[in-house]
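Got a structure for you, written out below as structure tokens; questions coming shortly.
Every protein chain of the complex appears in place save one, which is left out.
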Amino acid sequence: MNYNVNEKGYYGDFGGAYIPEMLYPNVEELRQNYLRISAEPSFKKEYDELLKNYVGRPTPLYFAKRLSEKYNTKIYLKREDLCHTGAHKVNNTIGQILMARRLGKHRIIAETGAGQHGVATATVCALMGMECIVYMGALDIKRQAPNVARMKMLGAEVRPAQSGSKTLKDATNEAIRDWINNPVDTHYIIGSVVGPHPYPDMVARFQSVISEETQWQLQELEGRNYPDYVIACVGGGSNAAGLYYHYLNDERVKIIAVEAAGKGINSGESAATSALGKEGIIHGSKTLLMQTADGQITEPYSISAGLDYPGVGPMHAHLFRTQRAEFISIPDQEAMDWGLTLSQMEGIIPAIETAHAFAVLDVRRFKPEEILVFNCSGRGDKDLDTYIDYFKL
Amino acid sequence: MNYNVNEKGYYGDFGGAYIPEMLYPNVEELRQNYLRISAEPSFKKEYDELLKNYVGRPTPLYFAKRLSEKYNTKIYLKREDLCHTGAHKVNNTIGQILMARRLGKHRIIAETGAGQHGVATATVCALMGMECIVYMGALDIKRQAPNVARMKMLGAEVRPAQSGSKTLKDATNEAIRDWINNPVDTHYIIGSVVGPHPYPDMVARFQSVISEETQWQLQELEGRNYPDYVIACVGGGSNAAGLYYHYLNDERVKIIAVEAAGKGINSGESAATSALGKEGIIHGSKTLLMQTADGQITEPYSISAGLDYPGVGPMHAHLFRTQRAEFISIPDQEAMDWGLTLSQMEGIIPAIETAHAFAVLDVRRFKPEEILVFNCSGRGDKDLDTYIDYFKL
Amino acid sequence: MNRIDQKFKEENTILSIYFSAGHPNLEDTVPILKQLQAAGVDMVEIGLPFSDPLADGPTIQESSTQALRNGMTTEKLFTQLKGIREHIHIPLVLMGYYNPMMQFGLENFCQRCQEIGIDGLIIPDLPVEVYQEESQDLFNRYGLYNMFLITPQTSEERIRYIDKVSKGFIYMVSSASVTGAQSAFGDVQTEYFQRIQDMHLNTPTVVGFGISNAETYQAATSHSRGAIIGSAFIKFLENEGVERIPEFIKSIRS
Partner (left out) sequence: MNRIDQKFKEENTILSIYFSAGHPNLEDTVPILKQLQAAGVDMVEIGLPFSDPLADGPTIQESSTQALRNGMTTEKLFTQLKGIREHIHIPLVLMGYYNPMMQFGLENFCQRCQEIGIDGLIIPDLPVEVYQEESQDLFNRYGLYNMFLITPQTSEERIRYIDKVSKGFIYMVSSASVTGAQSAFGDVQTEYFQRIQDMHLNTPTVVGFGISNAETYQAATSHSRGAIIGSAFIKFLENEGVERIPEFIKSIRS
């Protein structure tokens, strides 16, 4: 089976572009040009150079010695937390800003939940001297003050989304509305492998640098370019898509996707889309999403703002349905404990999103010779307040 | 002239080891072994691997296009802000923890002001599974809550220094006292090129990876391995020492050191040691320091906690006295403004310490063909509260 | 003949009103419909509320959210509309997002529409290509027209294509802007209206978004076959109540 997107923008049953006509010209322009532009030598050169000289790529593939000893298996961390701005998100925003420039756009909009994607977008806009407006739920603005400040430092305007529950989902709606209202000069930088085709594929390709590097790094370190497992947390799914990308069709590599169970799958406060979601349409894409019987999208819950999204990207819906990937959901408490464990065993304070992935070590057994690559998608500095509160530090 | 340390531990008139007899065995053990150990192939291998796979080295040498255009000269940023934990400090703590292990120590102490060195120390201790105690002024503990939380997340004990003005100077005194009280099993990881010989030289060598990389990176980018200027902020002076190191005796390269003028050199609230200091002894080293006529060490002031130190390392005292380096002091306000400028022009929010260095662009003229390398010593996330307050973000 | 086609045959200028079902009060749907018909409105779009109405402006969003809070559901709406054709003879269009329809079961949804006597659907997030592939046959089978939008950015080629696929009318979005009232149209919009008029499409066009008063209604209908009022009507409803609907309609057609 082929797990990449097909020509029509679908991963199996999922994907597509369920968008209002007002967005058609923009999305269509992107669809018709994204592959061509990103294949241009001048684009690749600029993208690669920025990833190297600005973002700090390649990020290390770090062998976690103490963790490996404790769990008696070979644990590698792909260190996206070392990217400029502190998470994998910037791989995508660098790509999209270059895309936007080549499409002649000079105004950028984005949505953000925890603020990581907002910061990554504000960053590349500053770098290119482009106007930047970030939509963020009014509630999230209050909860994530430091990232709001970072965006403002970077010269971005942060616009509160006042509708609905005033969180990520609503910020995304507002960003889409802005794009509808500004169809000519504006590019919308979506922050994950969600949204209408070609976004999921485009974002996955920009993030695929993660597995591309992993391949040669593993070759250097282990003498073979693939691991036994790739393991990542899934909010929308972009860091996971990046780590899986070059292994999607390599059946030697097992894929584990980790979702946020929040207070427990059956608690009513969860973000475990694969367990709780049904097929539907969210933000322009047919995928799995959490919704009422009536098709209203439900508010998800997770202690980590970046996993607090009611859907997953269509690639992940497909990986789930075809059982190519195993989906595991991890409650708040285990994730938080892993935040502490990783800090104290490896000196790496992970984002709470990232911490979810590691909890797999407690629920699955691995063999001593098996090679596991975890995506260390982001650093935990943005989550310090949450950690402080939770652990009474 | 040779600007490196001499065999007796002096840089010209400065340096030495003015230590109580209680510290003699420890400092002497270090002095006798640091060069031998750090030259061992197994040490070099472990150090280099950790720098690469854990810290994320080499850090990029980033050509700041927009800034270069604005100032009509060639501006490169050495991106130490991308190091794991967010500043150059970790280059040193990685080296020292490996040194400590080879000396058979299993308890680590450190002092910290802003918390960056404390975090970098707590990080390597977690990595090695070693006990870690960080001394921090009781006042700084209150001012720098997030870094305190990071250290605790990493499993370190943060001990408040209650003496004196309860800031960095006093934390250093407390750390020294701890070392006196624990002469056998403990290694003291000093965070800058200060303290008794061999610390200034050892720390400078560990930080010298900065200029080592700069050499080959410039060769790749500009076809010659040296710039016209190396420019860095100086608190104790470790990031500056790292950037200058391989250019110290290369007179083609001009050296600029930037100190914190605080509220102005003559305001009584300043940390501009070169302008205000006199020769004396601080923390075991003969150097320039700010003191009363009576030889009492004065409390410095800077808005940036990392430059808020009343002395400079002996290497810098020597560079100043011999006029090998030009010393410039930059007041709080200009530094803060540069924090914003760098954020909005290059998408890089610098530490306030780092921001001081860039203000040189406003006070010196450079030619279009001249190559400037600035040390981007750390990221500004730790300073967000200060930025928020200052700019009312 | 579909009531929509019938209406465009009978009337030269169509006034159509949009409201969110279940707003301001859960049981207002039928009373509003009766008032609208009595006031001489030619067609009604009944909004099926959705949690995430990303193509709508603030007024419609809020009415949608309020309707959901009031307890509106797809099933509830169908129950309210059961037997509506005993009183209401003007064309009725359901306007809603694709997801709630999918969850209801698309075929089931169409069947219920047919039973009630719904004439057509407007589904903003169902683009024409997907429609053709996924739902055209089904809608046809249940006699439901599906209306498409065009905007100032829609290319001529695409307009022609949409015209070919369309039945009933083409919903001509007045400006590149989510719905929301404005008090007058500018030159850009007038030129756009003129441009479309000059294309002499087969399907009648109805202007929507930004029609709020007699002036904008006038401007829109001088270049098209009709106009749809949404936000302005919803605001009126909120402030003045269902009883005073005739006054609103009179103010538009005055």
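First chain written, first letter: the chains are A, B and C, and each begins at residue 1.
Just so it is clear, contacts are C-beta pairs under 8 Å (C-beta built on N, C-alpha and C of every residue); 3 or more make two chains touch, one makes a residue touch a chain.
In this text, all values refer to a predicted model and were calculated from it rather than measured experimentally.
Participant: In the intact complex, which of the presented chains make contact with the chain not displayed?
Facilitator: Output: missing chain touches B.
Participant: Of B:104, B:129, B:183 or B:268, which sits in contact with the chain we cannot see?
Facilitator: Here the residue in touch with the unshown chain is B:183.
Participant: Touching the absent chain in the whole complex: find that residue among B:25, B:104, B:129 or B:268.
Facilitator: Checking the options B:25, B:104, B:129 or B:268, the one contacting the hidden chain is B:25.
Participant: Which one, B:88, B:105, B:169 or B:246, makes contact with the chain that was left out?
Facilitator: Considering the complete complex, B:169 is the one touching the chain left out.
Participant: What is the set of chain B residues that contact the non-displayed chain in the whole complex?
Facilitator: The missing chain touches chain B at positions 16-22, 24-25, 163-164, 169-170, 172-173, 176-177, 180-184, 278-284, 291, 293-297.
FYI, only the chains that are shown with their structure count from here on.
Participant: State which chains count as neighbours of chain A and simultaneously of chain B.
Facilitator: In this structure, no chain contacts chain B and also chain A.
Participant: Give, as an integer number of Å, the spacing between the C-alpha centres of chain C and chain B.
Facilitator: Spacing between the chain centres: roughly 66 Å.
Participant: Hunt down the residues of chain C that sit against at least two other chains at once, touch-wise.
Facilitator: Not one residue of chain C touches more than one other chain, so the list is empty.
Participant: For chain B, what residues touch not just one other chain but two or more?
Facilitator: Residues of chain B never touch two or more of the other chains.
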